[in-house]
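With one protein chain held back, the other chains of the complex are shown just where they sit.
In order of appearance the chains are A, B and C, and numbering begins at 1 in each one.
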Amino acid sequence: MALTITCPICGKRNGYEFRFGGEEKGPRPAAHGLNPETWCDYVHNNNCVAGVQKEWWSHRDGCGSWFTIFRNTLTNLEADEPEERYEQV
Amino acid sequence: MNRFNQLLTLRIDPTRKKAFTYLGKTYQGAEGDTVASALYANGVRIFARSLKYHRPRGLYSLDGECSNTCMEVDGIPNVRAENTLLKNGMAVKAQNVKGTPEKDLLGFMDKMSWAMPAGFYYNTMHKPAMIWPIALKQIRKVAGLGKLAPDFAMTGKYDEIFPTADVCVIGGGPAGMSAALSAAENGLRVIILEARPWLGGFFEYRVAEYQNEVPLYQRARDLAKQVADTPDIRTFTHTAMVGAYSNNLITAFQIGGANDSFDQRYIEIRAQSVVVATGCIERPLLFDNNEKPGVMQIGCAHRLARTYGLLAGEKAVFSIGHDLGLEAAIDLFDLGLKISCVADIREDGQDPGLVEIMQRKKIPLLRGWVATEAHGKKTLNKVTLSTLQGTRDKEFSCDLLVASAGMTPVTGPLTLAQAKLAFDNHTGFFLPTQLPVKMHAAGRMSGLNDALAIEASGRCAGLQAAADCGASVDANLDEARTSLESRPGPVKGSKMVTAPVKGDKTFICFDEDTTVKNIKQAIEKGFDVTELIKRFTSAGTGPGQGGIPGHNLPLFVAQYNADPDVSAKPTTIRPPLVPTFIATYAGANHDMCKRTPLHALQKKAGGVFRRVGVWNRARYFSQDFTCRDEIDNVRNNVGLFDASTLGKFKIWGPDALKALQRVYVSDMSKISDGKIKYSAMCNEDACLIDDGVVIKRGKNDYYFTTSTARAGATVEWIRYHTRYDGWNYSMVNLTDAFGVINLAGPDARKVLAEITDADVSNDAFPYTGYREFKIKNTIPVRAMRLGFVGELSYELHAPSSYMPALWEILEDAGSEFNIRNFGLEAQNVLRMERCHVIIGAESEQRTTLHDVGLGFLWDRTKTDAKTVGAFALKQTEKQAGRLKLVGFKTEDSDARAPRDGSIIVDTKIRGYVCIARHSHTLDEVIGLALVDESLAKIGTKLEIYEDECGDKRLYAVVAPTPFYDPEAKRLKM
Amino acid sequence: MENIKRVSPVVFKARPVKTEIRDNWAVTLEYDAEGPGPYLIDLSHRTRWDVQDGNLDEITPWEVAIPETPGKSIMEKGFLINRMNRTQASVWHLTGEQPDAPDGPAYTETTDATMFVALIGRKTYAIAEKLTSLDLANPAQKTPFLLQGPIAHVPCQVVTLAQSGEHCDILFTCSRGYAQSMVGAILEAGEEFGLRPAGEAAFSKI
Partner (left out) sequence: MFGKDKTLWGEKTPLKSNYDAVIIGGGLHGLATAYFLARDHGMKNVAVIEKRYIGFGGAGRNTAIVRANQRTQENIPLYKEALDLWPVLTKELDYNLMFFNCGNLNLMHSEAAMSAARMNVASAQFHGVESHLIDAKECKELVPALNIADNITYPIFGAMFHPPGGILRHDAVVWGIAKGAAKHGIHIHQQTEAAGIGVDHGKIVSVDTDRGKIYTPRVLLSAGGYSASLAFKMLGLRLPISVLTIQAMVTQPLKPLLNHVVSSGTYHAYANQTLKGEIATGAHMDPWPNYTTQNTAHYIKHQAEALSEFLPCLRGVKFMRIWGGLADMTPDMAPIMEGNDPIKGFYLDCGWGYFGFKSSAAVGKYMAQFMATANCPEILKPFTRRRYQEHRLMGETAALVNYSPDN
């Protein structure tokens, strides 16, 4: 495919100019109260949604910004924010 | 062979001869000839032998759907002779023959076909096991088509371009040109791609009337002229579209003409909207021996005459299912072809005008008839025709059978862009159920055959594409739609799947010698999906991919499964749509690498360079790869090392410190003025990913270094790990702004003192100090007292543009102290003697900060900083069973050093040697290893297993580190 | 010390015929046989700054207002100022005397961080499209405009200064270390169009 990503600064560009930064998981939790399982879940585990997900990208070869987009992993196309998202069961 | 030389449709110039060789003999063709048309003109009928059965194969289509005319040209295998332009001096050879195409010693294979049912190999030759390797050798030998020498060197120039367009039109026929013109009228940038060397497509070779007595070919030329006269249209002819990707990225390759600077070039187009006007090819007619030389498709016979001036035979039979067959019969008859009979699959529905002309010219027409068998030993000499039910038959002797079941749309560009196909009952085509976003189809693909309808559909598509780009086109679009609707719509397609034959010698895929019978065998084995049948029978996996079987395979599967709705689907079409040279895809292939400001000087000094990541770096400065002299000189005198590749960054602003606290494991609030702070970064698994020094140059203003490998990712890393915080800080990557020289050795201070007025005495500028001063009152340097190599040393950071000057100044000042360069390998040994870790050499993915003994850098009190890796650092701090970094020595100092990468074992693998050398400085064998914690105690004996060691082992003992200057006196002197 | 020179990362094979020393830089004003263009001109000695601040709107380098929108550039008083993102701009000093160093923490001099070249004259877009998929000749964009993206796979800041028909004047910077590779790739791509190295004087003409 030719993935394109819309950078908030530079506009729609070739996806290879960007670096994928993972599923959106929320801010870093404070270490206090975490156990290995919850920490591992934050750091390593993914929902691996087959569908639309919110995710981070950086315009590595361009302006360098980090930003989020919605993308459909079944089509590799950017998508609108879905009304319902998978939530952790 | 006589050629027409006066036809207005010709694309050859018979007066301009081109000489070439074939089978060692010299022949002549004309300018504009393809290799195949030139061979045909010289009487060649058998171009190659088939892959499996070595059946003779001839000219079948002219657009390269099959490998029938794949030949070796100038040492390059699998060249499609039918669409490769002839050049003077070409050397042409046949492929896959033992002997000649006419007399192939492996021709007997055809008689063995009964013994090779579908999936033959899976069920044979593995019993007993010992025969398989022997059989395999033979299979490999007979498989494959062309030959390529391992030392073959592709000549020619291969280029690439990456243009942007508003609208990209694929196909330069009447619909494509109409679309391009309509889009361009709206002021848009249009690109048009055409596979043939000229525009014109479906009209270009035909003399039938367009309208008002203008022939189609003339109309094609008029449109082409309009296109050429439109500055916003950029035309690429002789350009095969090969890939379509989402968001309308289109790839193609162009074959260069006489005035082009390239032989072939890769074209990658980014378009807002795309029009696909690729038209149709013909659906092969399935009957016995349907690929015998002498059998060819309508367009092939017609274009051979009209484009290349060649009558394909003397006496012909036609077995067709489309009006184009009737038109071709009439035109070729007029050009002198004898036609015994035209069998039309269709019982009715022919264009009455064409039927009337045929009657007038006394060309016999049999409706509801079809060819069932082509006869002849190697080439065609007779045809059997029968009724569709096979109830009656007739035979005709002939040397040409024009055979075609109908049309098949070229939907590849659309399916590559993820369009899904479904069977259309009217046309008999597999057509997209929905067009991809901002993609439009035009022309014959939908089954149109009427010239004006084709153009109108092109205009519609061009305007829709323009609308995608924001143009307002409503009025024009309505007009174009009206004109399209006023013309005849899609033509009803012939329903016939196969002629009434058993199918033992009815080839559904020419390239893989797959017969209709093979398909039946596969279905009976339980392979009920076309994709699986394809895999099991190989149909459609040859050089022509789905070109021949693409349409017929799902039709046949549906028929065999008595599935009237044809739910079977064509197999997936994959890029490249046209096989494309690796050289072409590679294009210019510029080698982009980084050089330090000292590159030229080091090269002159005899540096042996290595690619290290994106950089070129000097690894050695002599052919002695132990680097003994380089090392000695640093230990005893003074050396110069180019460390310019180190990452260098400025970070400042109110929240700069917070950002540093987030990524560095140490407490970065404790940086003293005029001092460097050494620290490290970890990932979330506490794995050491970077180390370097941080300097505070002012309030909220820091300068820091990273390892070479991390330089590119550092800004991204820090921003990533602070992305939720909204902190106000700025960063600039200064990696390339400063060069770095490490001036190291006991005489380093003496050298430095000579070139600066600054006080560089040990008191004024002690170990771990940081100073800024000028060299020779001109070059501003940032100087750090570090000791990576274990000697008194200064790391001098200076603006890159001054680096060559600084280097020469240092060499000049150091000459009395025997200053000399040292490279990466010398540094590697020097730092190893001091046990300074290199990330990636003494660490890997499993290695934490604790494991390499740098756990002391971690500040466990700054929990509020949410430091990256802190959680894992805490968790792994006392964890048992990890690999730990240790130093070791051999017991016997005369022993050979174990090779880097040797493993440490007992009954299991317990670690490995990261680096080991015979240290000339210490005169003993020392090294660093990652070993299981249980072996990490000083004094533990290590059993070292080297590759190829057999029963022999080397032994070493875990030793205290650092090996060299354990009290660090030399660093601080 | 007079013989301490600053050197550009770009080295052309062409023979300089007119040179001068300017602020320790060895600047070539003209090369032998520059021809009619298109030209590749090394401007690496021209001073450049990075400007970063949370409130960029309040900063006016040499009293030039930084364009508000990322991707826009402005050419004024010999400076080309390119808005990169919300908090960052680049300032390239193109003509006139070497300006005084600006004051304030927002500025970082980046002259030595990058190589800086101009690709000017006819067919330059045809050369550029052999090296990048960036749309440097987008008619919808008003010149001068900035694109941040890869040329020959190397991240660059590219400014289209002017365009009309086949003519296109392009300026760009990339990491200094890539200079030789980059210049090699451009000259190779431009060979068929007669691209040749030219001295700074050729740039001053536009």
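Here is the rule we use: contacts are C-beta pairs under 8 Å (C-beta built on N, C-alpha and C of every residue); 3 or more make two chains touch, one makes a residue touch a chain.
Remember, it's a predicted structure, so these values are computed and weren't measured experimentally.
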{"item": "Visible chains that the absent chain touches, using the contact criterion stated earlier", "value": "A, B"}
{"item": "Selected residue (touches chain absent from view) among B:I76, B:I357 or B:L435", "value": "B:I76"}
{"item": "Which of B:G542, B:G745 or B:G887 contacts the chain that the document leaves out", "value": "B:G542"}
{"item": "Residue touching the undisplayed chain, where the options are B:E531, B:D563, B:D624 or B:D812", "value": "B:E531"}
{"item": "Those residues of chain A which, in the complete complex, touch the missing chain", "value": "1-3, 15-16, 19-22, 36-37, 39-41, 43-50, 56, 73-76, 86, 88-89"}
{"item": "Contact set of chain B toward the excluded chain (per top definition)", "value": "51, 67, 70, 75-78, 115, 117, 121-127, 129, 132-133, 136, 139-141, 143-154, 243, 245-246, 249, 251, 266, 268, 418, 521, 524-527, 529, 531-532, 535-536, 538, 541-543, 545, 572, 574-576, 579-587, 589, 591, 593, 610-612, 619, 683-687, 689, 720, 825, 840-841, 844-846, 848, 872, 875-876, 879, 881-882, 899-903, 905, 908-909, 912, 915, 945-948"}
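Heads up, the rule we're going with is that only the chains that are shown with their structure count from here on.
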{"item": "B-C or A-B, whichever has more C-beta pairs in contact", "value": "B-C"}
{"item": "Numbers and ranges of chain C residues touching at least 2 other chains", "value": "133"}
{"item": "Residues of chain A whose C-beta touches two or more other chains", "value": "14, 60, 64"}
{"item": "Chain A-facing residues of chain C, complex", "value": "70-71, 84-86, 133, 147-150, 155"}
{"item": "Footprint of chain C on chain B - complex, ascending", "value": "159-164, 189, 261, 268, 270, 588, 590-597, 599-600, 614-615, 650, 652-653, 701, 728, 730, 732-738, 776-779, 799-802, 804-805, 809"}
{"item": "Sites on chain A touched by chain C in the complex", "value": "9-11, 13-14, 17, 59-65"}
